[in-house]
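After this line comes chain A, so read on.
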Amino acid sequence: MMLTIIIFGLLLCGGFAWFMEGIKQHSARWIALGSFIAFALFFAFSLINNPQSFNELQLFVRIPWISIFNIEYALALDHLSITLIILTFFLAIICVLVSWQEIQDKCGFYYFNLLASIAGIIGVFCAVDLFLFFFFWEVMLLPMTAIIAIWGHENRHFAAIKFFIFTQVSSLLMLVAIIATAYFHAHQTGSLSFYYQDWLQLDIPLHLASYLMLGFFIAFAVKLPSVPVHSWLPDAHTQAPTAGSVLLAGVLLKTGAYGLIRFVIFLFPQASQNFAPIAGVLAVVSILYGAKMAFAQTDFKRLVAYSSISHMGFVMLALFAFNTVAYQGAIVTMVAHGLSSAALFSLAGMVYNRIHSRSLNDMGGFWQSAPRMGGFALAFAGAAFGLPGLANFIGEFMSLVGAYPRYPILVILAAFGLIGSAIYGMVLFQTSFQGSATQNIADLSMRELMISGSLLLLLLIIGLYPNLLLQYSMGASSL
Partner candidate 1 sequence: MSTTMLAALPFYPLVSFLLLITLAKRLSWQQASLLSVGAMALSALSSGILVYQLSQSDTHVLTVHLWSWFSLKNSTGIADVNFAFYLDALSSVMICVVTGIGFLIHLFAAVYMKNDENFSRFMAYMNLFIVAMLILVLADNLVLLYLGWEGVGLCSFLLIGFWYQEKDNVLAARKAFIVTRIGDTAMAIGLFMLFKSLGQLNIVDVTQAAQASWQVGSNDAYWIALLLLGGAVGKSAQLPLQTWLPDAMAGPTPVSALIHAATMVTAGVYLIARMHGVFLLAPEVMQYVAWVGASTLLLAGVAALVQTDIKRVLAYSTMSQIGYMMLALGAGAWSAGVFHLMTHAFFKALLFLTAGSVILALHHQQNLFKMGGLLKKLPVESTLFIIGLICLMALPGTSGFFSKEAIIAQLWSSPTAGQSLWWCAILGALLTSIYSCRLFFLAFLGGQRFDTKLHIEKSKLLRISLIALAILSLLGGLISLDLQAVFTAIPTPVSTVNEPHWLHTVAIITPFIGIAFSWFYFARYRVNDGAEIKASQSKLSQFLRSGLGFDTLYQWLLIKPYCFIAQFNRRDIVDQVIMLNAWYVRLWHDTLSTSQNGSLRWYAAAFGLAIVCLVGVVTL
Partner candidate 2 sequence: MTHIPLEHVLFLSCILFSIGFVGVISRKNTLFMLMSLEVMLNAVGVAFIGAGSAWRQADGQVMFILILTLAAAEVAVGLALFIRMQRRYRSLDIDELNEMRG
């Protein structure tokens, strides 16, 4: 019940914000901020009353929905979902703060889209009926496309359409796989079912399981994103408004990883094991290719977008290593990357607001006039290349240590990604903040300081005490 309240409550608040903006200007952003904080606290409070959901998948609601096809409305939580939902709420608040001054027209509709997208994402993280999961999957995409298409930068229509078509084609494959599995369930047990726990009991022959797994895998590989289906990401990130990029990089990419864990690996273990070497190779290619492409970019946001591709490669490598240490590393990398990418995109937005350009050629020597921004930029660039003390190092280190016994050559190649990330991280920081000052920019305002400060603080806390995230996953992962 609690989850239903949160999801539909967010949608209602979105509608309310849209409506109120027409009556009183600037009320939408306050309503959005207030609703996120309120629902986040509500979520935390409910969790304290339900502590067993940290250990295993705890069902919260299960009611029949479309009874002809045995589709139910079923929501559940476990430690993975909880971690990602907390990340989502935190980044949602950051999104509102980032768009505070940036969005000036059609504000009501904008905040409606933001709230709707967050509602969809939370639904994705807790749905355990596959049709419901697909429903929320689509729900989270549409507002995102609208955000890019309406409030984006100069090439926004192209980027929004590319983003939409890419994800829709891959979702189509996933839908086929979902329906096929449901029918297989009917074939094996006599009744159609879309329920996750029922599917876990299925015994699918290997050749069929491989195709079904592939259908799911392609959808999540596009979302992750993994080379070779990554090319929607740079355009979408570059053209989206700052909050759009923050949400896209921080949370939407994690839905891909979440799907890989929850559906690909747990539902089709044998098929995943067989596919793992290929997935590992794709992951390493993502890491190295992403790093190389990032180095070549002259657009600030495009560089950070390619760095996201590189980091998510570590997640995929870790997940297909079938190892507890690597799995924990993947979780930490997901959270750490969510925070650090969000931070870098917020920074890009702050710079864009000042000089109206994303091109690195227009930047230089900003430390002179904005030392605090420079300090944060250095810290976040450090997070990007895995500086120990910040959370990304823990994630990358545990992923590689865990994956090494199974794929030594791949891990050695992935380690070269560490050098690549240092190269593009340094190029990003030094080109924009060091060198001779080309222009003076204003330093961080109080709102921007809050955004950057909170993100850095979380990165430091997780980097120095990751057991906050990991204590529940020690025994839970039976990989």
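As a selection rule, all candidates are chains of the complex that A comes from, given by their letters.
Going forward, a contact is a pair of C-beta atoms (placed from the backbone, for glycine too) under 8 Å apart; a residue touches a chain by one contact, two chains touch by 3 or more; residues count from 1.
Model, not experiment: these values are computed from the prediction.
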item	value
Complex partner of chain A (touching, any copy) among 1 or 2	1
Chain A residues within the candidate 1 interface of the complex	227-231, 234, 289, 292-293, 295-297, 324-325, 365, 367-368, 371, 375, 378, 382, 385, 387-389, 393-394, 397-398, 400-402, 404-405, 408, 411-412, 415-416, 418-419, 422-423, 426-427, 430, 433-437, 464-467, 470, 474
